[in-house]
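Here the complex is missing one protein chain, while the rest keep their positions.
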Amino acid sequence: MKSRALGIAALFLLPNLLGFLAFTLFPVVASFALSFCRWDPVAQPISAIEPAGFRNYQDLLGFHGQTGPAGQTSWVANTPRFWEALYNTVFMMLAIPFNMAASLFLAVLLNRKMRGMAIFRTAFFLPSITAGVGTMLLWMWMFNKDLGSINQVLAWVGIQGPDWLQSYFWAKPALMLMASWAGVGGVNMILYLAGLQQIPRELHEAAALDGAGRWQQLRHVTVPMLLPVTFFIFIISIISGLEGGFDAPYVMTGGSFGTTTVSLYLFRQGFEFFRMGYASAVAWVLFLIVFLLTMINWRLAEKRVEY
Amino acid sequence: MRNRIDSGRLVVYGLLLVLAASMLFPFYWMAITSLKAKADVFSTEPKLLPGRQLAEQVVEDPRWFFRSGTENYSQLLAWQRLVEPGSGPRGFSRFVLNTVFFALAITLGQVITSSLAAFAFARLRFPGRNQVFFAYLATLMIPATVTMIPSYILLRELGWVDTYQAVILPAVFTAYGTFMLRQFFLTIPREIEDAARIDGCSPLGLYWRIALPLSTPALAALSIVAFVGSWRTFMWPLIVSSSEDLFNLPLGLSLFRGIYTDPDWPLLMAGSMIMTLPMILVFIAGQRYFVEGIRLGAVKG
Partner (left out) sequence: MPLRGKSLFFTAGVLAATLLLGVWLQSTRSLQAPADHRVHLRLAALYTGQAMETYQVLVDDFNRRNPDLLVRLQGIPGSYYDKLLVMFAGRTAPDVMWMGKGMAQFASRNAFLDVEDEFRIPPGQYYESVLDCYRFNGRLMGFPMGADFAVIVYNRDLFEQAGLPTPDPDWTLEDFRKTARRLTVREGGQVRQWGFFGEIDPGVFGAEVLSPDMSEERIDRPEWRDYLDFHLKLIFEDGSMPSQVEVPGAGVLTSRQAFYRGQAAMISDGFHFRTMREEISDFRWDIAPLPLGARRACASSTQGFAVSRHTPHRAEAVRLLKYLVAPETQRRLGDILVPAHRDSARQVIAGMASPPHNRQVILDSMEALNPFPRHPRINELQQALAETQRLVLTRQQSPEAGLRECARQFREILGRTY
């Protein structure tokens, strides 16, 4: 009986399970192992993979002392480029709180029984559903120094706009602006909308009876009630912020002007310089950061939500 | 009192309109640019709203639109690189067909395999079920960057680099789809299942006649996510495909941009339109299910 149940279950499970084993479970294990090895797939067959101990991690995260011209010793990262990429990635994640606030704002606006809300919701959602190389080219065109619409608008108010994607100062904000456009009306807004609709009406009514105005209701009823959803969105945003960010710099700036993110750095190491072991180590460091952040967030979320 | 409410509504509508306009403006800019000739774009007079000009042109000479307005599109679809041996679709039109094929194949694959697995996890009892499901759950958090390199090595050892299956297969098996559908299948009341079982329904019958029809919103949501996701996927095809006859639209567009150091923006915007418009249509067609899917998935998950 048991074996029959297993047989039937296997029939359902196998197609997905085989793929899962081949393209998720095996790669995870292999990637971890590979991060302690060195291998150049151009020069060597697969049999030439050789162990490298902690060498990759040491190259990636380690520091070494360097004697300056005056004889003083300073600590220098073994791979400053990695830290730079991490800095760029984190910098571009600074937009997350603003994006979340904007998503909440849009959701609050939409959360009314008024005609045409579905149309507005669709309009806000379109950028996120279409985000891709197509919209990246579109933004490159909009960011164009002389002919782009953004600088034309700025010119109306008498500001001479910068060369957005070719400037060390503006390239990151430009990518962040594009990401915000694609992000604020997306899944986060829908999640907030769902969260808002779950708040019992009575809470607002009670607050109104106590003399709370719109703003106070938002502060004392809406925001606390949305805390779980906010934490969920925050975690997801941080994870995708750390892991994502490959396509836009690859297509729009090629990683120049301080826009090399960790995932672009990893891609370069793996598929341009063919340091497969080292690239795997980068992936695992990234994963560990994500993992730790998620854990910390869950802990915080639990505490806050409980009380 | 009534007046106050109305003015409040008016403010909200006004705000919404302004916000929606600024969100949609890029699409408008893309569409307008794609209809122009390259020379018109480089005329220096600022015209942020050339829509009027175009509208006048269309009114004046309705045939203009089909003659000049669509020129970029036809030029693009006919575009192919100088030397490409072989028969069949080449160049940009092949990018379009490849994208359609990838999106359909990956969507079908995801919906079929993950609904089967989800059914097993939600509705069948077998030894080791929870352990296997936990393994699925645990990998949800693992970034694609971790699995990317070994997946590539695996395909290389199979000799599959630069083939259709290399682009499609790794994208088909998602833990996410399985997880999401399982949550939905769990909500189906046991009574319905029991009634069907008494009628002599096999597990496959349960899956086909009960689980699937009752989760149409979830299936539609997953289909849309899968379709749009595979329509615009960039990084993985970039890694595994080196021949242009395997490129999808995102790769094709970035190739197209790279070839010309002096970009022809109207032409590129026509390409962007070709890539973006189908996603908009698919979303609008299925958005009812989609929004419901996200909401239900989030509430339960």
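Letters are used for the chains, namely A and B, taken in the order the chains are written, and counting of residues starts over at 1 for each.
Methods note: a residue touches a chain if its C-beta (ideal position, glycine included) is under 8 Å from a C-beta of that chain, and two chains touch if they have at least 3 such contacts.
On a predicted model such as this, the values are computed, not experimentally measured, just so you know.
Enquirer: Going by the contact rule already stated, which one of B:A144, B:I188 or B:L212 would touch the omitted chain in the full complex?
Expert: B:L212
Enquirer: For the chain that got dropped from the picture, name the residues of subunit B it touches.
Expert: Residue positions of subunit B that touch the missing chain: 81-90, 94, 97-98, 100-101, 104-105, 108, 152, 155-156, 159, 161-162, 164, 208-209, 212-213, 216, 239-240, 242-246, 255, 258-259, 261-262.
Enquirer: On subunit A, where is the contact patch with the chain that was removed from view?
Expert: Within subunit A, the residues that touch the unshown chain are 38, 40-43, 55, 59, 76, 78-81, 163, 166, 168, 254, 256, 271-275.
As a working rule, only the chains that are shown with their structure count from here on.
Enquirer: Round to the nearest whole Å and give the separation of the Cα centres of subunit A and subunit B.
Expert: Each chain reduced to its C-alpha mean, subunit A and subunit B end up 19 Å apart.
Enquirer: What residues of subunit A sit close enough to touch subunit B in their complex?
Expert: 2, 5-6, 8-10, 12-13, 15-20, 22-28, 30-31, 34, 41, 46, 106, 109-110, 112, 114, 116, 120-127, 129-135, 137-139, 141-142, 144, 146-147, 149, 152-153, 155-156, 181, 185, 187, 190-191, 193-194, 198, 229, 232, 239, 242-243, 246-247, 250-251, 263, 266-267, 270-271, 276, 279-280, 282-284, 286-287, 290-291, 294
Enquirer: How about subunit B: which of its residues touch subunit A in the complex?
Expert: That would be residues 9, 12-13, 15-16, 19-20, 23-27, 29-30, 33, 41-42, 44, 46, 48, 112-114, 116-117, 119-121, 124-127, 129, 132, 135-136, 139, 141-151, 153-154, 156-157, 169-170, 172-173, 175, 178, 203, 207, 228, 231-232, 234-235, 238-239, 249-251, 253-254, 257, 265, 268-269, 271-276, 279-280, 283-284, 287, 291, 294-295, 298-299 of subunit B.
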